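The complex appears here without one of its protein chains, the remainder shown in place.
And now, subunit A:
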Amino acid sequence: MTTLRPFTCDDLFKFNNINLDPLTETYGIPFYLQYLAHWPEYFIVAEAPGGELMGYIMGKAEGSVAREEWHGHVTALSVAPEFRRLGLAAKLMEMLEEISERKGGYFVDLFVRVSNQVAVNMYKRLGYSVYRTVIEYYSASNGEPDEDAYDMRKALSRDTEKKSIVPLPHPVRPEDIE
């Protein structure tokens, strides 16, 4: 029982139950507006019948078509604690993949904290695999060490040979990724 609809600016005032989560970043307004202006179809929110926001996904399409790197990217995906275990994150991912398919992307990718086992396992269940490790991708603010990220990918139908997801042998540094 969920309404899936485009994320709107007014939702910024209602997403505290989702964003007051330690692993969900609240970005500055420009960051959200950039996504809404450029890739509005990639920013989807799920709403419960009582009007509570359940979760959202924010993404974009990027990369060079010529180099077969045109792909969908998941920038943020978060579900409020009380709406977990409903398969909502999977549903939102499915939508993002569908949109990326329509745009002719080769794959979908995302970054996730190495420590966030719950998320890593979920993405694995959804067909994603670790393409590479990005060293110290997440900078810590409170004196703790920076954290590595997995760059996880899932090939779309356009990548018939699944070339895009062949894992890199070595980890990379954040400055080496585009």
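Everything below uses one rule, namely that a residue touches a chain if its C-beta (ideal position, glycine included) is under 8 Å from a C-beta of that chain, and two chains touch if they have at least 3 such contacts; residues count from 1.
In this section, contacts and distances are computed from a predicted model.
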| item | value |
| --- | --- |
| Hidden subunit of the complex - UniProt protein name among "Glutaredoxin-C11", "T-complex protein 1 subunit epsilon", "N-alpha-acetyltransferase 25, NatB auxiliary subunit" or "V-type proton ATPase subunit a" | "N-alpha-acetyltransferase 25, NatB auxiliary subunit" |
| Residue among A:L20, A:A140 or A:I177 touching the omitted chain | A:L20 |
| Missing-chain contacts mapped onto subunit A | 1-6, 8-10, 12-14, 16-17, 19-23, 26-30, 33-34, 36-38, 40-41, 44, 47-50, 52, 54, 81-87, 95, 98-99, 102-103, 115-118 |
